[in-house]
Every structure is written in structure tokens, then in C-alpha cells.
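The other protein chains are all here in position, but one chain of the complex has been omitted.
The letters A and B name the chains in turn, as written, and every chain counts its residues from 1.
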Amino acid sequence: MFPKNTWYVACTPDEIDGKPLGRTICGERIAFFRASEGKVAAVEDFCPHRGAALSLGRVYDGNLMCGYHGLVMGPDGKTVSMPMQRVGGFPQIKAYPVAERYGYIWVWPGDATKADASLIPHLEWAVSPEWAFGGGLYHINSGYRLMIDNLMDLTHEAYVHVGSIGQNEIDNSPVITKVDGDHVYTSRVMQDIIAPPFWAAALRANGMDDKARVDRWQISRFSPPSHVLIDVGVAYAGKGGFDAPKEDKVSAVVVDFITPETENSHWYFWGMARHFKPEDKELTKSIREGQGGIFGQDLAVLEAQQRNVQDYPGRSLLMLNIDAGGVQSRRVIDRMIKAEQTPAAEPA
Amino acid sequence: MFPKNTWYVACTPDEIDGKPLGRTICGERIAFFRASEGKVAAVEDFCPHRGAALSLGRVYDGNLMCGYHGLVMGPDGKTVSMPMQRVGGFPQIKAYPVAERYGYIWVWPGDATKADASLIPHLEWAVSPEWAFGGGLYHINSGYRLMIDNLMDLTHEAYVHVGSIGQNEIDNSPVITKVDGDHVYTSRVMQDIIAPPFWAAALRANGMDDKARVDRWQISRFSPPSHVLIDVGVAYAGKGGFDAPKEDKVSAVVVDFITPETENSHWYFWGMARHFKPEDKELTKSIREGQGGIFGQDLAVLEAQQRNVQDYPGRSLLMLNIDAGGVQSRRVIDRMIKAEQTPAAEPA
Partner (left out) sequence: MFPKNTWYVACTPDEIDGKPLGRTICGERIAFFRASEGKVAAVEDFCPHRGAALSLGRVYDGNLMCGYHGLVMGPDGKTVSMPMQRVGGFPQIKAYPVAERYGYIWVWPGDATKADASLIPHLEWAVSPEWAFGGGLYHINSGYRLMIDNLMDLTHEAYVHVGSIGQNEIDNSPVITKVDGDHVYTSRVMQDIIAPPFWAAALRANGMDDKARVDRWQISRFSPPSHVLIDVGVAYAGKGGFDAPKEDKVSAVVVDFITPETENSHWYFWGMARHFKPEDKELTKSIREGQGGIFGQDLAVLEAQQRNVQDYPGRSLLMLNIDAGGVQSRRVIDRMIKAEQTPAAEPA
């Protein structure tokens, strides 16, 4: 189950560069392509003629031409033309609201009449020259909720990610979870510590003292339906941590857009937006490579966890304080799903 | 569902060269081998002793020796011998009528008492020195009917096969479908056109003018249970097309023997028999390679289409005039299946 009347990240612009893309999102098989004037479009990946996959065709004059018999599908799901055929009576296929914003293509897989582009979250780092971003995409064979759990509790860094961002102090710092409407925050602060390897390198890259004692923060922010943005960074000890002046800190946002594919698989758009040295392309590249490796470790853990919870469905799991972020986030999701299933309760 | 009281192409002779072949046809797991005097034989691929696959054994003195415990199976499905055993009471396994003809091994997967070798279609190009043939085999994960649809409507050439046999004129030429008993014909003629790359090369190979304007024809001929032979060619414009004198045309038959494996997969024996330059082995080879690539493109399209129609079973598809050939061919198949399921209506 997934909320469908909401925006998900569907793909990145390079994935529809010059050719359509077929991708399943929330159980919907969708063909994405660039329509006229480069505007992104998304329709069911099902040709109304004989059921061919439209995404195997090609973009032609702002429409999607089926690669089988040349049916030309418009971005609105209406057949534009087909050789030697009158297409007026052809059944319309579903068109999905889409938007290109902040370096992503966003899709609304549910009721198109409810789609509102203003609900796409604002991503400051994607529009400000003070930030640099690098990221990637993984396909993971686990339910999307397990990835939310993973990100709303960063305790696992100490174990899965030893040698990069993990450090023992993570264990010794309490986690605080707050819920604010549909938003969930899990934060941890480690005070007066030595920066772990990743952050020591960041301090050096920023021309700061990598051996100084620092305050470190991790603030995971869940927002519906399944986005997790994590404020991370270190500041010289005693300077205010997250709120320290810019010259005393290095900070970044770990970006996690989690898009369900099916009940038991998801697309994981990961990345890091950093608020230092934005012009340093080499740094972007090396952070991206490091992060790609780190997140690849999570992948094996989540897929094995998925097999376990799937094969032992009756078995109850523990809900500890460190799990509160995930638990609260799932409650938000459950509310959204329930609201979508109760049409009577919706405004007219 | 497939008609079973009929001849299908099972394999080519080289596939049973010196060793048995295990292949599933119409849901039947069959072991093919060369019995005494090189005569082809086919029995269930199931050793009556312990269920081993007979096709993993070896041919021994005209029989098939099980590779597990040495049971010797005769071409009639009766156990011939087994070391240290009396085999008189061993249960008989099914033997399938088979025939080797026209460069193929043919099998009758249904009621053996109804098998009649004279029902195997005559293939002139396989027995006349005026013709040359080259072909191959693909395993395709789609129902066999989707391949018949594909071949009984060559509109798709314009889209799937751009750059070889596709050309825009295909769209602009009407398709005529005729039904004659259990045979279905779909034909298209393109008059006074420039030959597409494949046919221009054929004209050159035949010592003809490859820049001359030509009439081009495509005549798909469906015959039960699932064979599609397509007359194709070009003649100098105004010389009579398909009926033009030999010196004014180049012509060929696209050969498509479509053999169901399971409900959702099939064996596709493809090839081209050409009626020009039969002695040119290099030409045979290059046509075969080109055609192998072209038909490989169909493969991806059909497998994606299969996933779509399988996952959306309730969804109705369009039946346009260009689909008439496939629709009529399916009707023939449906009649055959129904007749097989109505034993009372059969002659005593």
C-alpha cells in the first residue's frame, strides 16, 4: 500500500534524454517522455491498440510514437494519429500529472484532478548557487517503508558504515523524535567530539582545522509521502552546532527520495547537497562516489531484512526509542492511505 | 491453449546431431533423437524407471539410453532393456509421431492415431535448386498468438524495422485480408516506389538496377496451426509485381514456423528462402545475419507486450483493419481447439 495522491520523484532528466523511459511507480506502469517544447509528459505504458509498451517507441514531434504500429500518443493520453486509421474512437489512456523541478521529474500517480504542483516540496539547495549536489539512483528489492525506517534512525551508521561516517559516539548520544503534523523529525547531537573521516575531509576541503573538536548533528526530516532529508554537519565545538555561524561549520543535506515501485521494491534516489565549496566539481564527484558506496551497503541489509519480514509475517518486531522516527513516519503514511480509501470523507 | 492434433516444427536436424534433444512443445516435454537408420524419433522426456530426463542420456543402437541407470527406451515408448532387469511389465511412455522433411523435424503433439504425414505443408523452396534458404531459431517469452499477430500485419515494419525493410510507403498502402477455409491472406502492394535498403541490395545482388522504380509486395499467408509464410519482393514498376517475369523481379519467402512451448512462450523458427542467386553462399549468410538482427528487434517488443496483456487481462484491445489478418488467424486456431475438445463430434 502506498499513498497515490501525492508527488513522487520518478526519474532524473537525463533518463528521458532523447528517448522515452518505462518505469513502474506505485504499481503503475508509466512511460515518461519529453513532449513539445521539452515539457515532460507521462502516460500509461500501454498502447491502446494492441497493448505494446509505448516506452519502447520514440518521441516524434512532441508525442510518443508506438514502436509497433506507429500509433501516435499525445501527452494527454489521447491518440493523435495512426497510419491509415481514424483514431477518434480510440480509448483514452491514463495521463499522469508530471512536473520537472529541482533536478527531478515528479509524478502524481493517483487522481489527476487532485494534483497541485505547489505541493512539491521546495528544495533550496537545488536553486541556490551556494549549494552543490551530487547523487544517484538504486533499485532496491525491499518495501519502501524499510528504507524510511533506515533513514529515520541513523544509529545504524555506527555499524553499517564503519570507516566513513560511523563513529562510536553515535551510540552514546540520545535520539529525540518530534512530530509536527505530517512531518517527523529525529535528531541527534554529538558534542565535543573528533570528526569522523568523512567530516574531517569536509573540514579540510573547506580550509578548516580537521583535528579540532567539533559538535556534530544529524536531523532526519520525514515529509509525506516518503521523502527523508537529513541535515548533517559539524561545527567547531561550542559555536552553536547546526546554528553556528557559517565560517565555523561545514554542513550538508543528505537527500533521500524513496519511490515505491511495487509492494516489495522501490526506487531510491539518493544524494548529498553540500553547503560548502559548491564550485569544486572534483569534490562533488568524490563525495558522490563515496556516498554511492555507503548506500550500497544499506542495500544488502535491507534486501535481507525484507526476505526475513516477508517470510515470517506473524513475527512481531521491537519498537524502541531509536525506532520512533520510523514508527511515526509510518503513521503519517497510514493516515494518508486511509484518507485515500475513504472517498466519502473527502471534500466535494 | 493450442491445437495439438497437428504438425509443428520441433527442431532442425543439426539439433539432434549425435545427441538427443529435450524440448517442450505445446506443454509436452519431449526427447527427440535419431533411431535406427537415422530415422527421427520422439518420446516423453521422462524415464519410466525414476523420472529422469531421457534427453540427458545418449543414443545407443537406435534407442535412447537413459543416462541415469541405463534403461534403454525404444522409439515407440516401450522399454527395450535395462541391465539385470526384466522390462516386460514396465509402463509404456508416450511416443510422438515425427517426420523429417524440408529441413525440419516435425512433431504431432496430440493424438498419435490421427497423425498423417501428408498433412505436412509442401515447401517448394526446400526441394528446388532454384531457391536458397537461411534461418535460425529464437526462444521468445510471449504467447505464440502474439507472434502470429505480428507477422500477419506487416505495418510494424515501418516502425520496428526502420533502416532495413521499413519504409514510409508501407503506411500509405492499404492492406487486404482474405480468408479461404483455414487459410488467411493479408496482402499489401506498394506501387512505383524506390526499393528500401534490403531490396536495393537484392536487386544489386541479382545484377539489376537498384535505383529503378519498383512495385513491392508483401503477402502474408497463415496456415494452421501457426505457420506464416510471407511472399515478398520487388519488380520493376509496371511489370506485374508478384506476377512479373522472373528477369524483372527479385522475390523471396519469409519463413515463420511458430511453435508453442507453453501458454506464454514459444519457439520461433525464422528464415528466408530466396528465389534469386541461390548458389551465392555469402549472400545467404549475410541475409541470414541481417534477418537475425531484424527479428531480434521483434523479440523485445513481443515480450513487453506479453507482460502488458498478461498483467492487464481485463483490458480490451482494438481490432483495426490492419489487425484483421491476426484476428482471422486466431479464429482458425480457436475452431481447431474447439474441435479437439468436442470428441463426440469426431468421426468414429
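By our rule, a contact is a pair of C-beta atoms (placed from the backbone, for glycine too) under 8 Å apart; a residue touches a chain by one contact, two chains touch by 3 or more.
Being a predicted model, the structure only gives us computed values, none of them experimental.
Colleague: Quick one: say which of B:M1, B:L56 or B:I176 touches the chain that got left out.
Modeller: Answer from the full complex: B:L56 touches the omitted chain.
Colleague: One chain is left out of this view; which of B:Y8, B:F32 or B:F46 touches it in the full complex?
Modeller: For the chain that is not drawn, the touching residue is B:F46.
Colleague: Footprint of the hidden chain on chain A, which residues?
Modeller: 149, 153, 155-156, 158-160, 170-172, 174-175, 300-301, 304-305, 307-309, 311-312, 315, 317-318, 320-323
Colleague: What is the set of chain B residues that contact the non-displayed chain in the whole complex?
Modeller: The missing chain touches chain B at positions 22, 29, 45-46, 48-53, 56-57, 65-70, 82-85, 90-91.
Please note the rule applied: only the chains that are shown with their structure count from here on.
Colleague: Rounded to the nearest whole Å, what is the centre-to-centre distance of chain A and chain B, using the mean of the C-alpha atoms as each centre?
Modeller: 48
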